[in-house]
Structures are given as C-alpha cells and as structure tokens.
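Below you will find the structure I want to go over with you.
Of the protein chains in this complex, all but one are displayed in their positions.
So, subunit A:
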Amino acid sequence: MRIFSVTEFIELVNETLQALGTYEAFAVEGEVSGYRVNQGQWVTFDLKDERSLVNVFLPIWKLRTPLEDGMRIRVAGTGRVYAKYGKFSLSAEQIELVGEGALRKALALLRHRLEQEGLFTSERKRELPRFPRRIALIASRDSAAYGDFTRIVCERWPLLDIHLYNVLVQGERAPEDIRRALAAVQASGEAYDAVVLTRGGGSFEELMAFNDEQLARDIFASRIPVLAAIGHERDVTLAEEAADVRGSTPTDAARRLVPDRRDVEYEIASRIRSMSDSLLRRLQENRTALHRILESGSHWASRYRIQVDAWASATEGGMRQLLESNRERLQHLTRLLKGLDPTAVLARGYSFVQDTRGRVISGVSRLGRGQAIFVRMKDGTAGATVNVVKKQF
C-alpha cells in the first residue's frame, strides 16, 4: 500500500483529472444555480441536474456571456480539487448557452447591462453625412446582403466609393473577424464617411455574432459613424443598437446611406427655379416701382401744369380785366371829350365868336363898336362888324 501525504494525494487526483482530457474533449451540461461574482473578478456558481451538483469556478474575463440562475449551459473545463480547502470544483474554460431560451435570456441580460452603461443612448448617435463619398462596407462578399446593398446604392447614388472588408458573418469566429475588420477600418487612414455593417436574414443563432458584447463595444467606440443593418426588421441585434444608425435590412441601409439622385436633381432644379422666381419677382417689383415713380412724376408735372395754367389764366384775366376797365374809362373819357368838342355844340345851332387872330371871344367886354369879328357856325365862318355892345346880366 502506498501512503500519500494530503498534498501528494490531491496532486495525484488533480493529475488524474487532467488526464481526462483538455476542455476541448468534453463539457458538462446542467443548470446554473447560486451565481455569484466575488471581488468583481471571480465567478462561482453551482451546476446542477436532478440529482447532483458541482461547483464551477472561473475568472470573469473568460465569461463571454451573461449568466443567470436557471440557465441551461455547457461548461468545458477541468475538474480540480482546491488543495487548501479540499474542495472539488470545475474550473471552466468556456461556457456555452444551451437552447434558444438560454441564448435569449443571456442576450436580454447583456442588452440591459449595455443599456445601463449608455451604449445605446440616442445622444451619442451621430448623423451620417447627406452625401457620403467613401464608405467601408463590412459584409460577406458572397452574401445576398452584399448584393442587395450595393445594387440599391448603385441605383440611387453613383458618387460613392465602396471599400469592402470581406468578413465571416456567422459562426464562432465571426465576431472576432468583424472586430478585426472594424479595427482595420479605423486604422486604414482612409477618409471614410461611414462604416456599414450588414448581413441578411438568418436564424437567431446565426445572427448571434452581431450580439457579441465586444463587437457592440467596438462599434460604440468607432471614430467613424456606423450604420448597421442585420437580418430582418424584427431582428434587433446589439451591434445595431450600438450603431449610430440602424437599417432594418441591407436594402434599407442602402436607402439610409445615400439619397436618390433623382430626388437630389429635382431639389437642385426646384431651388434654381425658386431663385430665378425670386429674381424675376424682384425685377417685376423694380419695374412696378419705377413705373409708379414715373407715374407720380407725371402726376406732379400735370399738377404743376394746372398750376401754371391757373396762374397763366389768372394773369391773362387780370390783363383782360385791366384792359376792360381801361377801355371803359377810355370810353367815358371819350364821351366826356366828345361833350367838350365845340363842333358838336355848333351842330346843335350854337355858334361862337373869334377875333381876327382866331382867338375865341367869350364875353362882350372884349368887343368894341366897329370891331371886325368872325362868327363860327357848324358849317362855316361869317365875317361881321360889331354895331352895338350891350352888356347883359
């Protein structure tokens, strides 16, 4: 019989357990119970079935999926006795969820955690440029998604350079592959306006690569805005939630990425039209204004003319009036003068006496006996001699 020390015995047991094979050789399936994280770095829980229980231990960085009590999982690792306490546990290397239920549950947990961390907040989302020039497309060259996406982009917008980063879009290695591509895009030094990450529809498991926590974090940290469109409308992966813009399908992603050239051409034409309308309107307004000015000018002129006319006619009237009144005075004077005309008196039968020199003798005092006089009548003159002078009155 061999005698071992306790330490030797535990070492022997551990060596025997090691000999069972590496973690790739087997896995233990059961249900999680008593899940705990110690000091933020050590994960422990019990893995149970109906009759038995084994303690599972692993550092948290090896845990790639969130766990919760009741989840059905497969644990690959090595059985080991912890020497200090003699406690047996399964030291896990890899943990895999079993069945869609567990996957969905884990995804819900992870989603909640990332949401709490702020990876999906709308304030962090960046807008894509309206006219992107160059983009990095992370997709599988052989996928329908790639074909759909590039076809729609070509139809809509010819001004786009697409750089394809060909990746695996499903399977275990896909998340790593996509992350490497995303890192290569950041490191490329190309002036990419956006990164487009897309794949077509698939089963829940097939799309799981896009629910990878690290991928979601890398997308969130991308310096270039990310547009992600994975699967169909109803599938919302973490990659899409962490992205700046989500397209429901690859085709929708193409529509969100680039405008339709016909819309843009129409917009250009209508902008030009509204500019020319505005100019023409301005010209018309100027013409109207000019017209108005001219019109008001002629108003002014005609008003002025009326004024001038008024003045003119007033002046003329004045003149006429002046002339009129003068004429009346003239006539009056003429009448007066006519009354004074001695010949008019002679016509009525009067006569007057002149001396020999033609001077009018208006009284007898200037007459003497025998004086020669002339008597002037209406139709001639008669010479006479004064016989008698008789003073009357």
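In the analysis below, a residue touches a chain if its C-beta (ideal position, glycine included) is under 8 Å from a C-beta of that chain, and two chains touch if they have at least 3 such contacts; residues count from 1.
As a working rule, contacts and distances are computed from a predicted model.
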| item | value |
| --- | --- |
| Chain not present in the shown complex, as UniProt names it (candidates "Putative ABC transporter permease protein", "Acyl-CoA dehydrogenase", "Nodulation protein E" or "Exodeoxyribonuclease 7 small subunit") | "Exodeoxyribonuclease 7 small subunit" |
| Contact partner of the left-out chain, one of A:I10, A:V153 or A:V353 | A:V153 |
| Identified contact with the non-displayed chain, of A:E68, A:E115, A:E265 or A:D309 | A:E265 |
| Option touching the unshown chain, where A:R2, A:R51, A:K84 or A:R130 are the choices | A:R130 |
| Residue numbers in subunit A that touch the chain omitted from display | 129-131, 133, 136, 141, 150, 153-154, 158-166, 180-181, 183-184, 187-188, 261, 264-265, 268-269, 271-272, 274-276, 278-279, 282-283, 286 |
